[in-house]
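A short write-up of the structure that comes next.
Yeah, one chain of the complex is gone here, protein chain that is, but the others are all in their spots.
Chain IDs A and B follow the sequence of writing; residue 1 opens each chain.
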Amino acid sequence: MYDIAIIGAGIAGSYIARELTRYKLDIVLLDGENDVGNQITMANSAIVHAGFDAPASKLKGKFNAPGNIMYEKVCEDLDVPFKRCGSLVVAHNEYEMATIQELYQNGLKNGVPGLQILFKDEVHAMEPNLNEDICGALYAPTAGIVSPFELCIHAAENAVDNGVTLKMNHMVSDIKNHHGYFEIITNAGNVEAKYVINAAGLFADNIYAMVGEPYFKLLARKGHYFIFDKEAGSLVNSVIFPCPSKKGKGILVAPTVHGNLLIGPDAEPVSYKGDIATTGERLDYIKENALKNCPDLPFNKIIRSYAGLRNTPVRDTYTTTDGDFIIEESPVRGFINVAGYESPGLTSIPAVAHHVVENIVKPMIPHLEENPDYNPKVRKHLRFDEMTEEEKVEIIKEDPKYGKVICRCETITEGEIIDVIHRSAGARSVKAVKKRTRAGMGRCQGGFCSPRVVEILARELNVPLDDVMYDQQDSAYILSGHTKSVKEEA
Amino acid sequence: MIYDVVILGGGPAGLAAAVEAKNGGAENVLILERDRELGGILNQCIHNGFGLHTFNEELTGPEYAERYIQKVKDLNIPYMLDTMVLDMHDNGDLKAIHVINEENGYMIIEAKAVILTMGCRERTSGAIGIPGYRPSGVFTAGTAQRFINMEGFMPGKEVVILGSGDIGLIMARRMTLEGAHVQAVCELMPYSNGLVRNIVQCLDDYDIPLKLSHTITFIHGKDRLEGVTVAKVDEKLKVIPGTEEYIPCDTLLLSVGLIPENEITRNAGVVMDNRTNGAIVGELRQTSMPGVFACGNVVHVHDLVDFVSEEAVLAGKGAAKFIKGELDNEITFTTTNGDGIGYVVPQQVAMKNVEDKVTFYMRVRQVFKDKVVNAYIGDQLIATKKEKKLLPAEMVNFKIAKDILAQYPAGEIRFVVEEAK
Partner (left out) sequence: MKKEMTCIVCPIGCQMTIEEKADGTYEVTGNTCKRGPKYAINEMTNPTRVIPTTVVIKNAMLPRLPVKTAEPIPKGQIFDAMAVINQVVVEAPIKTGDVVIKDLLGLGIDVVATRTMDKC
């Protein structure tokens, strides 16, 4: 019997799990996927928002700016790439300038530091590649860019290092409330826990419906993105948002923390919560709209397009909080919902996790003792490409596997790949290796390195080559079998 | 140790360049290869058809590679395997090449001359942005080729191929021979991008349909590929509504183009040509950086390895001349692509280095029948090459004798496709 079961190992579940390890608790983190951070966390804008857009009255407004401020420390502890590059909301006319004024005022209410309204010349001095008709902007120096899946993976790793049990490929099909404890039924065995934190992303409404009368539902909205080659990475220095309108936030252009360029997303309601298919029409829409602010986008430098889902909450009873996070102990005693966790969820998570642990869990569980062994830091990730020449010399001497480059595009060595396979919450698939090391994320998109990565995974996990998966267990196979009809063993 | 010539890449271009540099008088030659053996991509190209021009016989890729590897060994040219070049810096007289491998760790290798022969990579599904899901089961043709021919694994059983590049056609036959069912090869353009010989021997022989003016409009399957939607396109390459057809398959191979791999070249500051995606080179494949040469697919994508070897000989010669101080750097001519021509290599000619002729490689932009390629300097027609058929897939090989070029003091040589007179 665990003290707490967390359902969903995305950014919310993984980070809250880590935060909970500050206390002596027996925690299990469950997820139906083959890797942590594999859905919403995997495909979003990767932006640490300054916090000027959400109203102060909402949880989004309450947690965004405080979460943002915590990022340096969090990313240092968890060894995650993060860059405070600032953001601009750009205006093309007087009408949009008025909106920018409103955002500025709202930002002040939310406690966003350093906000400035810039004149035309200042905007263009800062970002020479923007459309010339941009007449002003709201500058938020605290906005940043981060690697969201690395943040999630490292949080999960740190949680496991601090004692959390991680159970991947555990798809929850039902929950029995035994009034005093919950029994979670999964396809890979049942799990018992006194308390449950529901951080199941898009499916948090379905999970809650297993124990209580539904009081919210989650609408899936699909967003398309393009990633450009690093050659285009310096087109903009900061995150460029269009001025928000009634139609929505619009298409942003942003550098990524790894040096690529990202554009997107749109927001298309979809009925199927697995619909991450791109459509030609929507991809064209992204391109057209991104050009409005950034006319020199080199579309021939695109290396990847994809779509991700986000979940917009709709409450049945309290319509005034429509569209806000749902972070509370539910009407079912001992069952906490962290749902409707969309933008700025990534930014808010350090503050939200703190709130969940200190203000929701702690009052629920009397006599919580601090965990004296809690270590907030993950073991340093050795990123060969980012090392100095001297460091490179040293690391290859220590471990020659760092002298063997597997991914040519991103210069990822075998040493790094072996390391992420053997860490806590380690990589079990080609995609999991890609998320952790960037092998396969470069311009050749794994063309050269994927056969080698398959080979390394098979060797390190001691499984046959054709058992190595691209992503999901069993279904995302890469190889269908051997050539030739003879049976061969070594 | 300071080398005379260091060669970045041990594929067909690197091997031939090394041999020629050594034969041309360079004493200390070193080949750096990132893979675990010499031969480059030829090791996975187990089909025949190589060497018809060079050896007058039909060899498979490994056989062709082995002939050059043997020459390298006979000449005692050293090579380092599993060795990755991180960077190259121009320090004036010497180039500093930063490399790593497991055995020797981090090394800085100095060279008087460098020959770039890194080859090319395949365009990916990400680059062409096919709508739909992103499951496993979508491979570039070359990745599938490596899995099947070298590792002995099948990527799948029911196959659709997008793009009629040669590797795609070769893989259609290869997968069929290994028991897979290839349902179709779809080509966006109204003509094939592969050699005629490959269409006949790889598709027609096995009744594999080639669907010209067709593309893939949707990839189905969340985890593993389940099928593709194929549709016909009009002259503007736009999908014609109503022509969509669903083809169930577990494997999609892409053969949609090759891109020279020039990260090191660009980072070093060598001047590039955005038509070829390779360095701007001269008649002996010298680049804008004195002492740095480039040849093979890293300069422009070739369709026959024989021409890669031919070009590598030029670069090897150039590097040997350079270290002996015999390379002239006065540019006499520049070249340019006129109507109908996509690019021309070399982009520059220094006449003093020319022995008897200059071979200009170029590609046409579309299929032409009964036309000629004319070379002009100013208004003066200096040479004509007649071709019954000009195909984008088949590189034009246009030789102009030194005597003809020598009649002009300088200028721009312009190549155009025109009516035969």
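Here is the rule we use: a contact is a pair of C-beta atoms (placed from the backbone, for glycine too) under 8 Å apart; a residue touches a chain by one contact, two chains touch by 3 or more.
In this text, all values refer to a predicted model and were calculated from it rather than measured experimentally.
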Of B:T54, B:T83, B:N101 or B:N149, the residue touching the omitted chain is B:N149
Full-complex touch with the removed chain, picking from B:I108, B:L177, B:V271 or B:L381, is B:L177
Answer key for B:I199, B:I216 or B:I413 versus the chain not shown reads B:I199
In the full complex, chain A touches the hidden chain through residues 483-486, 488
Where chain B meets the chain that is not shown, the residues are 36-37, 43, 46-48, 58-60, 62-63, 65-66, 148-152, 174, 177-178, 195-197, 199-201, 204-205, 388-389, 391, 394
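Here is the rule we use: only the chains that are shown with their structure count from here on.
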Per the C-alpha means, the centres of chain A and chain B lie apart by a whole-Å value of 39
So, in the complex, the side of chain B touching chain A is made of residues 34, 82, 84, 86, 98, 100-106, 121-122, 124-127, 129, 131-137, 140, 142-143, 146-148, 151-157, 178, 217-219, 222-224, 250-251, 261, 263
Interface with chain B, chain A side, in the complex: residues 226-227, 274, 276-280, 283, 302-306, 389, 392-393, 396-397, 400-401, 403-405, 408-409, 411, 430, 443-448, 450-451, 455, 465-466, 469-472, 475-484
